[in-house]
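A single protein chain has been removed from this complex, and every other one stays in its place.
So, chain A:
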Amino acid sequence: MNNKKKNNIFIKISFYGILSIISLIMIVPFLWMINTSFKDSTKIFSFQFIPDPFRWENYLHVLKTTPFHLFYFNSFYIAVLVTIGTIFFGSLAGYAFAKLKFKGSNLLFLCLLSTMMIPVEVITIPLFLFMRDLGLINTHVPLIAIPILGPAGVFGIFVMRQFFLLVPKELEEAAKLDGCSYFRIYWNIMLPLSKPAIATLTIFTFLTSWNEFYEPLIYINSKELMTLPLALALFTDEVGTRWELLMSASVMATVPLLVIFFFAQKQFIEGVTMTGGK
């Protein structure tokens, strides 16, 4: 008995030990980032727990020399529009696929779903040329329209359809008897019911758009139109080894959102488990 107890303690210690090490590996880069962001450029090579001198000015320097507020705004409003569009069109189509009977609906759904395996990287070249012909290069239109109508939208249909399939039939039938149109059923009954699915989809779509890098890199040239990831990546080339500035910019780009998503984690994880992480 005593032996077993000892064994248990040993297991617990090694259990927490392994987890602590892996968690540290994940967290240390962020602490290092925050630490460096306050360092003086001459102290980059020395290890200081609390930087001395403690330079808030690094942040001001970044804000003064780059249109950082624009990067923020661009990333934010693009992500908001992509999310709203995805949820609206995705849930509308998802509702139709789950609840309405029409010829070829299953085939159509499968067609849409199968496009999820076409990598965006494969169709980006023709899309770039289309956008060029339409004069939409170096605008935000491709960054908003392509995800909604393409990959993010299809993902949205999938998530919403799976959810609507679980909604009992009786609800709509009652509404139909009351003379509700299909759009009213969708808008007044189905959408309010699907709040959990919408929450999950919101977090997932917003985050994907917010972090998107490949498409902005291809479509955007002007500084004032850049999103945060693109601006940061190019900022890396610009400031070279001014790590303290790069880290201040990175802190500003990540920390506020990480705090928000810390609370939205559950929804995001649900999105992952529901769909196999895309």
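By our rule, a contact is a pair of C-beta atoms (placed from the backbone, for glycine too) under 8 Å apart; a residue touches a chain by one contact, two chains touch by 3 or more; residues count from 1.
Criterion: contacts and distances are computed from a predicted model.
The unshown chain of the complex is recorded in UniProt as "Sugar ABC transporter permease", chosen from "Sugar ABC transporter permease", "TAT-variant-translocated molybdopterin oxidoreductase", "Thiolase family protein" or "TlpA family protein disulfide reductase".
Of the options A:Val62, A:Ile78 or A:Leu92, the residue whose C-beta touches the omitted chain is A:Leu92. Touching the missing chain, out of A:Leu108, A:Leu136, A:Val167 or A:Ala199, is residue A:Leu108.
Listed by residue number, the positions of chain A touching the unshown chain are 12, 15-16, 18-20, 22-23, 25-30, 32-33, 36, 44-45, 47, 89-90, 92-93, 95-97, 100-103, 105, 108, 111-112, 115, 117-119, 121-130, 145-146, 148-150, 153-154, 157, 176, 179, 181-183, 186, 207, 210-211, 213-214, 217-218, 228-230, 232-233, 236, 241, 243, 246-247, 250, 253-254, 257-258, 261-262, 265, 268-269, 272-273, 276-278.
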